[in-house]
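And then chain A:
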Amino acid sequence: MHSDTALAPPPIVPARTAGILAVSGLAKSVPAGRQLFSGLDLAVAPGEVVAIVGESGVGKSTLLNILAGLDEADRGEVRIEGAAIGPLDEAGRTRLRRERIGFVFQAFHILPYLTLAQNVALPLALVSADQPRIEARALAMLEAVGLGDRGASYARDLSGGELQRVAIARALVHEPALILADEPTGNLDPETAGRVLDLFAREVRSGDAAAVIVTHSRATAAIADRVLVLTAGGLRPADA
Partner candidate 1 sequence: MSALPAVPPPSRAGLVSARLALRWLIAGEWRAHPARFLLTAVAIAVGVALGFAVHLVNGSALASFEGAVRSVNGAADLQVRAASSLGFDEALYPDVARAAGVSDASPVVVLDARADGAEFTLLGLDVIRAARVSPSLVGLNSSGPDRSRDSIFSAETLFLSRAALAATGRAVGDTLEVSANGRTVPLRIAGILDGVGEGQAIGTMDIAAAQWRFDRLGRLDRIDLALADRRAAENALTPLLPPGATLSSEDSEATRGANLSRAYRINLTMLALVALLTGGFLVFSAQSLSVARRLRAFALVRTLGLPRRGIVAAVALEGLLIGVVGGVVGLLAGWSLATLALRWFGGDLGAGYFSGAATKVVVSPLAALGFFGLGLLSALLGSVLPARAASRAAPAAALKTSGDMADPRKPVPWKPAAALLALGTLASFLPALNGVPVFGYAGMALLLAGGVAGVPWLARRLLGPLASARIRRPAALLAVRHVHGAPGEAATALCGIVASTALMIAMATMVTSFRVAVDDWLAQVLVADVYVRAEGAGGIDPEAQASLAAVPGIARVEFSRQLPLSLAPDRPPVTLLARPIDPAREGGLLVLVEGPAEVPAGTTPVWISEPAARLYDWSPGTEIALPLGENARFAVAGVWRDYARQSGAVMLDEADYARITGDATRDEAAVTLAPGADAGAVSAALLAAAPPGSTVARPAELRAFALDLFDRSFSVTYVLEAVAILVGLAGVAATMSAQTVARVREFGMLRHLGLEKRTITAMLGLEGAILGGVGGVAGVALGAVLAQVLIHVINPQSFNWTMDTRWPIGTILAVVAALVMAAALTAMVAARRATAPQAVAAVREDW
Partner candidate 2 sequence: MRFLISLLLLIALALPAGAQERVAYPAVEPGRVFAFPADHGAHSDFRTEWWYVTGWLKAPDGRDLGFQVTFFRSRPETDEANPSRFAPGQILFAHAGLSDPETGRLLHGERAARAGFGLAEASTMDADVVLQDWTFKRRPDGTFETRVETPDFAFDFAFAPTQGEFLQGENGYSRKGPKPEEASHYYSLPHLQVSGTLTRGGEAQPVTGEAWLDREWSSSYLAPDAAGWDWTGLNLDDGGALMAFRIRGKNGGTLWAGGSLRRPDGEIVRFAHEDVSLEPVRTWRSPDTNAEYPVEQLLTVRLPEGERRFPIVPLFDAQELDGRSGGLPVYWEGAVRTEGGRGYLELTGYVDPLEM
């Protein structure tokens, strides 16, 4: 830890030995009453990339939202780094997302009026005003995803693959424990998708983080350590 720990709040859960994500007995139905899934269990260890596949409308994105604390489950428990998120209030979950979770979206969501460096640094800028340090780290992250010289560029100057690399840099910039990715290659051609996924998996593993990728693409799922299929009855291993 850093020398100024005293000023910082204690990390939500220090122990990684228990696994980063632990989900048990999760159930969710849509407002109309249709059951999406129930009895869902999942455990993800540090350095592990898990892919969840399934048909459209089965609730993959909803599951991801529940994991991020953006949606509530009907039953069951989600623990991130050992701590249950259920009892957390809105502010607590916001803080959890801010500090322990990284996101990669299908549609990249790179803000067009910020520089790429600022986009990458955004998660850090939410918690600190130490601009030089933040920008230095954001540039280093861009470097790590192979865009070290594009920090001052804007989204419109980049291709889709490059944008998703920026998104990956943003997802990892604050050293989250858990990275959630929703169809990260949905908007990319297969070749680009492959390169981006390789980068993603490498970065996740090198940071000892855990990642959950939701996708309906077998190719995407292929880079995962485990592939699970989401059904109404929960997750089951994919029969490769």
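The rule is short, and it goes like this: a contact is a pair of C-beta atoms (placed from the backbone, for glycine too) under 8 Å apart; a residue touches a chain by one contact, two chains touch by 3 or more; residues count from 1.
Selection rule: all candidates are chains of the complex that A comes from, given by their letters.
The model shown is predicted, which means the values in this text are computed figures rather than measured ones.
**Q** For chain A, which of the options 1 or 2 is its touching partner in this complex?
**A** In this complex, the candidate that touches chain A is number 1.
**Q** Contact residues on chain A for candidate 1 in the complex?
**A** 2, 4-5, 7-9, 61, 65, 68, 70-71, 90-91, 94-95, 97-99, 101, 103, 105, 107-114, 118, 122-131, 133-134, 136-137, 140-141, 144, 155-156, 170, 173-175, 206-207
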